[in-house]
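Below is one structure. I have some questions about it.
Complex shown without one protein chain; remaining protein chains in place.
After this line comes chain A, so read on.
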Amino acid sequence: MLGLDKKDSTLLLIVVALTMLAPFILNPFPTESGLAQFNAGYPDLMQRFVIFGIFAIGFNILFGLTGYLSFGHAAFLGIGSYSAVWMFKLLSMNIIPAILLSVVIAGIFALVIGFVSLRRTGIYFSILTLAFAQMSFALAYSVLTPLTNGETGLQLTLNDPRILGISQTADGSIPVTNLFGLEMRGAFDLVVGPWSFTFSAGYYVCAVVMLLAFYMSIRIFRSPFGLMLRAIKSNQQRLNYTGLNPKPYTLAAFVISGMYAGLAGGLMAAMDPLAGAERMQWTASGEVVLMTILGGAGTLIGPVLGAGMIKYFENIFSKINDNVLHSWFSFMPDGLEDSVVFIIHPFVGKGWHLTLGIIFMLVVTFLPGGLVEGGQRIARLFRRKKTVEPKSAKTEPAE
């Protein structure tokens, strides 16, 4: 299907089903129940899932395949956001030109930064990308204030000179981003008994873009180009002596992943038309590294899982505060209730980073292949239970 083999087609179909049915899957609890706070099916968060999924898919093309660890990819995300907002300000509220420009501009920046950074490998490469990202952050934060609006962030105003559109609507408000008239903010609720599901136009636009990005990444993984990138990670010396020049390959991978980041940044601005310098900060670059490693670097689906998990923690786990904990453990005697809440307290709410950190350490230590490896192990466990077959049926690498 679509030039993919059977296994990849199945994977793509599963991802299509999951993203299309996400409003149902992420809202499994009735709105009135006590577990409703674990529902993640609201538009804002769902959009973030897929947007950061795109960011991580792109990052994985560089880090997962070539092994070059960039610590500055958030710069391209930020650049994408700024470009998109400028397009909204100057041209039109249609998201297509905005997203296209953000991809192109991020690609140009990636070409320049990659060209310089890729002269070094290993830790020096990482430090160079980090330095460039921090430079971009500093520029956006203070130096280039006319272009980026400094620490306030770039926003739409009521007197933007929009060439193909109006500066303000009839009732004097800022027009909203749209896709040929389909407003990104638009959503409708489907209420089934006690359940409520929200279908947002913005989410579905992001989801379709994510599926395209995911499909592209499968094609890249299975292409001769993808094979070369894995060869670069494995043994550059042999590649050189096999008549291949690794530099253009790594640069192409860097630019492609920068364009993915720009796409994510552009979509972010398309959903909510503002751009701030904090999107370029090194913590944001570190986050995408965590997502990729947590999900499984070098695997197809891993980065998306990692992105989903981190965003879920950031938005859902962080909402569990002391009041919620007390209501959960109210069945216990008072003294015991307080002590249980006291023990759990540091790990939830504002302490969600602590839990995430522990999970990250456990994953890296016991599942070096990330969540994907965990899934594979569970699948293997089931398969073994089903059919008791001789071990020699499959040759496995010794490592």
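Criterion: a contact is a pair of C-beta atoms (placed from the backbone, for glycine too) under 8 Å apart; a residue touches a chain by one contact, two chains touch by 3 or more; residues count from 1.
Everything below uses one rule, namely that contacts and distances are computed from a predicted model.
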The complex's invisible chain, by UniProt name, from "2-oxoisovalerate dehydrogenase subunit alpha", "Tryptophan synthase beta chain", "Hydroxyacylglutathione hydrolase" or "Amino acid/amide ABC transporter ATP-binding protein 1, HAAT family": "Amino acid/amide ABC transporter ATP-binding protein 1, HAAT family"
Residue touching the undisplayed chain, where the options are A:241, A:331 or A:382: A:241
Given A:29, A:42, A:199 or A:225, the one touching the chain that is not displayed: A:225
Given A:46, A:252, A:307 or A:363, the one touching the chain that is not displayed: A:252
Absent chain, residues of chain A that touch it: 3-5, 219-220, 222-228, 230-231, 233-235, 237-245, 248-249, 252, 256, 395, 397-399
